[in-house]
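One structure follows; several queries about it will come next.
Note that this complex is displayed minus one protein chain, with the remaining chains in position.
Right after this comes subunit A.
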């Protein structure tokens, strides 16, 4: 129980971001896909030192929205 409370309070830190920009070219359902995507992997380390990685894929539109949000955060942080 106590551990649960601790993990709730202690949010892990972002320690690494990796990315790949790729183009899906063809698949079994569609020969002409030609759709760009961004694949990202984030590594987060919690206070006990445990590292969790998550990977995900974004379409260009989704990436633009993600990028906008990160820039919004930067804008707010700068003004503080």
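Quick note on the criterion: contacts are C-beta pairs under 8 Å (C-beta built on N, C-alpha and C of every residue); 3 or more make two chains touch, one makes a residue touch a chain; residues count from 1.
Here is the rule we use: contacts and distances are computed from a predicted model.
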Check your understanding: The chain dropped from view, which UniProt name applies: "COMM domain-containing protein 1", "Acyl carrier protein", "LYR motif-containing protein 5A" or "Trafficking protein particle complex subunit"?
Key -> "COMM domain-containing protein 1"
Study note, to complete from the structure: In the full complex, subunit A touches the hidden chain through residues 11-15, 17, 19, 21, 24, 27-33, 35-39, 42, 44, 52, 54-58, 60, 62-63, 65-67, 69-74, 76-77, 80
